[in-house]
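One structure is given below, encoded as structure tokens.
All protein chains but one are shown in place.
By written order: A, B and C. Residues from 1 in each chain.
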Amino acid sequence: MAEKDGRDLSVTSRLTRKELLSLYRQMQLIRRFEEKTAEMYQRGRIAGFCHLYIGEEAVAVGLEHVLTNKDYVIDAYRDHGYAIARGMDPKQVMAELYGRSDGVARGRGGSMHMYSRELKFFGGDAIVGGQIAVSTGLGFAVKYRQEDAVVVCAFGDGAVNEGTFHEGLNLASLWNLPIVFICENNEFGMGTAVSRASSFVDLSKRALGYNMRIDKVNGMDVLAVIEVIDRAVRYVKSEQRPTFIEARTYRFRGHSMSDPQRYRTREDVATWRERDPIKRLQQRMIDAGQAAEEDFKAIRSEIEQQVKDIVAFAEDSPKPPLDRLTEFAFADYKAPDQ
Amino acid sequence: MAEKDGRDLSVTSRLTRKELLSLYRQMQLIRRFEEKTAEMYQRGRIAGFCHLYIGEEAVAVGLEHVLTNKDYVIDAYRDHGYAIARGMDPKQVMAELYGRSDGVARGRGGSMHMYSRELKFFGGDAIVGGQIAVSTGLGFAVKYRQEDAVVVCAFGDGAVNEGTFHEGLNLASLWNLPIVFICENNEFGMGTAVSRASSFVDLSKRALGYNMRIDKVNGMDVLAVIEVIDRAVRYVKSEQRPTFIEARTYRFRGHSMSDPQRYRTREDVATWRERDPIKRLQQRMIDAGQAAEEDFKAIRSEIEQQVKDIVAFAEDSPKPPLDRLTEFAFADYKAPDQ
Amino acid sequence: MQKISMREALNQALREEMRRDMRIFIAGEDVGEYQGSFKVTQGLLEEFGQQRVLDTPISEQVIAGLGVGSAMAGLRPCIEFMTVNFMMLAMDQLVNHASKWRYMSGNILPVPAVFRAPGGGGQQLGAQHSQSLETWFVHAPGLFVMMPSTPYDAKGLLKTALRMEDPVIFLEHEGLYSLEGEVPEEEYLLPVGVGDIKRPGADVTIVSYSRMLHVSLEAARKLEGQGVDCEVIDLRCLKPMDTELVLKSVVKTGRLVCVEECWRTCGVMAEVAAQIQEFGMDYLDAPIRRVSGREVPMPYNKELEQACIPSAEQVIEAVNLTLGRKAAD
Partner (left out) sequence: MQKISMREALNQALREEMRRDMRIFIAGEDVGEYQGSFKVTQGLLEEFGQQRVLDTPISEQVIAGLGVGSAMAGLRPCIEFMTVNFMMLAMDQLVNHASKWRYMSGNILPVPAVFRAPGGGGQQLGAQHSQSLETWFVHAPGLFVMMPSTPYDAKGLLKTALRMEDPVIFLEHEGLYSLEGEVPEEEYLLPVGVGDIKRPGADVTIVSYSRMLHVSLEAARKLEGQGVDCEVIDLRCLKPMDTELVLKSVVKTGRLVCVEECWRTCGVMAEVAAQIQEFGMDYLDAPIRRVSGREVPMPYNKELEQACIPSAEQVIEAVNLTLGRKAAD
């Protein structure tokens, strides 16, 4: 097992001020994007299930700092943050939430279904654990074509109990697929605490049965995430073996938009809010004299404008025309001879 | 982990000559039953898939030596040996293979589907790993009714790679279900060697992720099986926790009746035949002066007669009447009001 | 009579049966502490305790297997799938196991288990969360399938289901949980496989079930204004299916429109149409028409989604077609 998170700072200690501010910017953008999403959901502009990434931003942002556009990413339904961190246009992500033609899935997908072929972002899977099975196919393709790339497959603590987790990790290990499995342990699968769903509370132990390298990281610390992912990606590429990482994190909001959250206390949430990954990075930079409060303020106000533009874009985007309802069901095949 | 198999002989050292001979008798009965089954299959009296237990007899017989009729057993499709060891009438098992009315499932089930309600034998599941999911329900019922019993769930090395294995072991551990999971590792799932299907070749390691007691046993030594199962059953009852056991064994015949067996050599099979569990027990008793060749010969000739009677019974059993084809599809409900 | 919601009716059914029969327990994802993702199991953990109301991990195969095994061992499991969409993960336990064990064992191991799940579309939940999969279960022998449209039917059928000796797939519609209706204070059960005439009429028969029953009733009300008197039949149970009742009605009306939310091809109404033309062709004055869910994965966008789900307008159009009041589309 690799060293504990944050101990080895060989990668992040070399990050420039600009790079650090960029991490801040991305996390803050996701945060504000999600807050805006919640607001527009309350106002009835967005509907369906909608799972916010607030509190967990360091995982996707740290991850994407390491990945390149050669790499592949697949995720569950809590995917807005992943899509934005991957580099997808937040306007198009918002337009998808609005169900509009300019949405990444042209309004067909919705909150749980963000995709980009160019950016190799494969979703957005609303079936818990489904993407783990799919990720083996991505990993196989990378290996088959001998690409210099890794596949990252992210899922929640709840997904660890699905059969797909087991079948997927076994196959990945057996076939030496270049996959980084990341379990975002945010302590709950909907209203069920990890201790009430998993035979080990320490989820990294759930991967013991696959002859696979295991690592853990504090998912509230973007620099720790970068270190651990960097090591993971280098390991996967050099050894041509998959790896499993447990990221400890927390969602500050409910599971989706209508969650009374009786399964946890306000104090629990408050405790975790103190570990806010955005504040943490800010404080760290201030303490190290790398930036001042003004710098962050400036970024935040830029983002305010950006988020306004994002919403305006979605508001203006046309609805998909009704007469194109069945388009995309299939490729265009010649109609059967009559 | 418990001690290695065969080391602690606290239980089997107390076995009487009579008990030991009874173990021999049961293994030999299963062996001859299966050989007869193969013969009658070749003669077209039995059809469909037919998986013989030859070579693996020590596992079911050792197991059943420890279990009582309070306990529950569920197994896969290689189930003739389990059914007989459980105490089911071999005549009715054979009649089932013949598809006759006196069969344990009245000719509806066939080779892969032996059952007995009285003896709490739940099958007989032809879906690899399916019985692992079902066994959690048996375990739950035992616990719910606070019975002084365990559930034994047996499956092959191939089943370890199914999602049901993962979901089942996690739930059993999480809910403290009284289940003994036995993996009969006979080195192959059909034509696929364990090393080509599992990320750990040591299958006991595949259970590491469930916070569960793990044990191993030489499944070719009936006494070792008894020791290990005895410990397991006592553990499950006293701790109210499940346990996992890997039994190393080998099938001397093909996977089912039409298997060219290109995936292994004659030498491999010959090596394992030297470890024949029946011969092993016989030799051990002879070496210990507990019995002579004559004793075994007498038993074998009794069994010859018994097997003849078994076949005669099946041959004479009537075929299920055609007009009762849809019987048993449902309980008898009142027809809808007209 | 009390006027209660479908949600409450189901809750009462569970509560009453659990009081009656200690063998019944409930298990599923978030059915306990969270009170059920659609709150059908609200308060049951409190009343019956952790031993009888169990939150499971997200492990659909083993949730189903828990039902199969415990039922074979003599309990009466009532398993909740968070939605029908996830039953896909459990098809093997439901169809290779639950539906077959009684027969395959020559009648010695029945599986008296109820598998409940909410489903259907209309909430903009996207393609993986808006399905109506009843057809798959109806197709498989050995399963009973119930799909009620009113609080009264829901309570009576669920209570019946929990007393049956065979596996029952009990499907609820997410869009109906808040629907209110009259339910007797005193105990009652409903028979298995018996449809119900929800609105008598003379001109055209409309057959439906679950949420589409209400769409059919809406269409019937509107058609009344146009002088068309529709008889609206609720199948309630899909297996066994009371096509006798439909046939009787068709003998009277000579016209049949079938309304379902599920996909058309090989859907529930394909069976109704196939049977009615076989046994009632002489009585039919027009071809049987089906109004079904559009055959695409459900789109998220609201207007697109609504266009996929049968509407009263579509039902009216189909009725008019069978009456020859407009040209075929």
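Keep this in mind: a contact is a pair of C-beta atoms (placed from the backbone, for glycine too) under 8 Å apart; a residue touches a chain by one contact, two chains touch by 3 or more.
The structure presented is a predicted model; accordingly, all values stated were derived computationally and were not measured.
Undergrad: From the touch rule at the top of the page, work out which displayed chains the omitted chain touches.
TA: Computed over the complete complex, the missing chain touches A, B, C.
Undergrad: Return the single residue from B:Leu9, B:Ala312 or B:Leu325 that touches the missing chain.
TA: B:Leu325
Undergrad: I'm checking contacts with the chain that's been left out. Which of B:Asp71, B:Glu162, B:Glu187 or B:Glu227 qualifies?
TA: B:Glu162
Undergrad: In the full complex, which bits of subunit B touch the chain not displayed? Write them out.
TA: 47-49, 96, 99-100, 105, 107-113, 125-129, 158-159, 161-163, 189-192, 196-198, 262-263, 319-320, 322, 325-326, 329
Undergrad: Given the full complex, what residues of subunit A touch the hidden partner chain?
TA: 72, 74, 103-109, 113, 115-117, 122-125, 127, 130, 132-142, 144-145, 163-164, 167-168, 170-171, 174-175, 327-331, 333-334, 336-338
Undergrad: Considering the whole complex, not just the chains shown, which residues of subunit C touch the missing one?
TA: So the residues of subunit C touching the missing chain come out as 85-86, 88-89, 91-92, 95-96, 99-100, 103-104, 126-128, 135-136, 138-142, 239, 241, 262-263, 265-271, 273-274, 277-279, 281, 284, 286-290, 295-297, 299.
Criterion: only the chains that are shown with their structure count from here on.
Undergrad: By mean C-alpha position, what chain is farthest away from subunit B?
TA: The chain lying farthest from subunit B is A.
Undergrad: Where the CA atoms of subunit B average out and where those of subunit C average out, how many Å apart are those spots?
TA: 40
Undergrad: Centre to centre, by mean C-alpha position, how many angstrom separate subunit A and subunit C?
TA: Here subunit A and subunit C have centroids separated by 37 Å.
Undergrad: Between subunit A and subunit B, what is the gap in Å from one C-alpha centre to the other?
TA: One centre to the other, that is 46 Å.
Undergrad: Touching two or more other chains, which residues of subunit B qualify?
TA: 163-164, 167, 170, 174
Undergrad: Among the residues of subunit C, which are close enough to touch at least two other chains?
TA: Those would be 56-57, 59, 61.
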